[in-house]
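Notes to accompany the following structure.
Apart from one protein chain that is not included, each protein chain of the complex appears where it belongs.
And then chain A:
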Amino acid sequence: MIGVGKAKQYANVLDKPLSRGRQEVSLSAFAFLFSELVQYNQTQVDNIAELERRLEDAGYAVGARVLELLCHREKGNRRETRLLGILSFIHSTVWKVLFGKVADSLEKGTEHEDEYMISEKELLVNRFISVPKDMGAFNCGAFVAGIVKGVLDNAGFPAVVTAHFVPIEGQQRPRTTILIKFAEEVKQVCIV
């Protein structure tokens, strides 16, 4: 009668159901991996523009897969056909899954109709990186810009996405802005 009334004991540890696991990844592991990625690419290229392009390509592959995954997991049965819809999807859902929080802000550009900006006080990927003076305006946020580009391209909204530093008064480190410039055909087709 000893076994009665106890919770079910698994005879074999292999029979236990798998726990869902923690949904987080160690920040230091990612920081190391990312720094290796940047260093590896640095040895392969001759100039800054090429380095930025490589980081962007790496991010593009991530973005494509993140879009597939999130659309299956979170979005249920809906497809995004509107510009504002896909932008707010990136700004909240994608950012939440990748970085654990929503992006700081999403703004519409004032000079051009088809420019939008997502800003972040400090990009997670840039946290442990300091760019040497001789690299000029290089921003490792190009990786994140690549992710955004991957998501937009595969959702049917081709765009040019870049990352910029924007210096802010009263703050030591400049704010990072991801600038999204949509291609011509997007403006004509989509409803904002």
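Everything that follows uses one rule, which is that a residue touches a chain if its C-beta (ideal position, glycine included) is under 8 Å from a C-beta of that chain, and two chains touch if they have at least 3 such contacts; residues count from 1.
Following the convention adopted for this analysis, contacts and distances are computed from a predicted model.
Participant: Looking at what's absent rather than what's present, what does UniProt name the missing chain, "Trafficking protein particle complex subunit 2-like protein", "Phospholipid-transporting ATPase 8", "Proteasome subunit alpha type" or "Mitochondrial ribosomal protein S17"?
Facilitator: "Trafficking protein particle complex subunit 2-like protein"
Participant: Who touches the missing chain here, A:V38, A:C71 or A:L87?
Facilitator: Checking each option in A:V38, A:C71 or A:L87, the one touching the absent chain turns out to be A:C71.
Participant: Just name the one of A:E52, A:E80 or A:E120 that touches the chain not displayed here.
Facilitator: Here the residue in touch with the unshown chain is A:E80.
Participant: Touching the missing chain, which residues of chain A?
Facilitator: 61, 64-65, 67-69, 71-72, 75, 77-81, 154-156
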